[in-house]
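In this view, the complex is presented without one of its protein chains, the others remaining in place.
Right, chain A next:
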Amino acid sequence: MIVLDTVPSGSLLLAVGVLFAAGVYLLLERSLTRVLLGFVLLGNGANLAILVAGGRAGAPPITGSGSGSGSEAEPMSDPLAQAMILTSIVITLALVAFVLAMAYRSWQLHGHDEVQDDLEDTRIARLAVADVPSYADSDSLESGPTLAEEAVTARDEVALPDPAVDLPPRGRAGS
């Protein structure tokens, strides 16, 4: 007998809300590592929400399905919700590993892991400032760093590296 308590546990719901709020806050950051932490929190929040959907906490899944009928059967939690959570935990784990690798690669290349601006947006913004037609190539407007170099070196959150400290072994930014 699956026990489906339609009144969800308040503390679990509160936890879901807190996880989502913190997760969204972190997701809005620029640094990939913080975005990743936000994703982990959001993932846990969503998993917890599914767990709440599976019924009241406390009863074990599957093992509780006594052969007795009606009120004699032991209460059990809904195993399907837990199976879904298990799947999504595995998926989240794999994606976290990938994003970590990507953040590391970004640090290798540029010395930071900030999500960079869309080059085209920057190009159009520059053209708008210079007030020239859209088919002009903004890189040719002025001498200075190209858009790609600028995007790499621009950062909001991570402190600029101390020039005395060497970049990581294969870092090529700005060199």
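Just so it is clear, a residue touches a chain if its C-beta (ideal position, glycine included) is under 8 Å from a C-beta of that chain, and two chains touch if they have at least 3 such contacts; residues count from 1.
Note that contacts and distances are computed from a predicted model.
Not counting the visible chains, the remaining one has a UniProt entry; which protein name from "Na+/H+ antiporter subunit D", "Cytochrome P450", "ABC transporter" or "Spore germination protein" does it give?
In UniProt, the chain excluded from the picture bears the name "Na+/H+ antiporter subunit D".
By the contact definition given up top, give the residues of chain A that touch the hidden chain.
Listed in rising order, the touching residues are 4, 8, 23, 27, 32, 35, 39, 42-43, 45-47, 49-50, 52-54, 80-81, 84, 87-88, 91, 94-95, 98-99, 102, 105-106, 109-110, 115-116, 118-121, 134-135, 137, 148, 151-152, 170, 172, 175.
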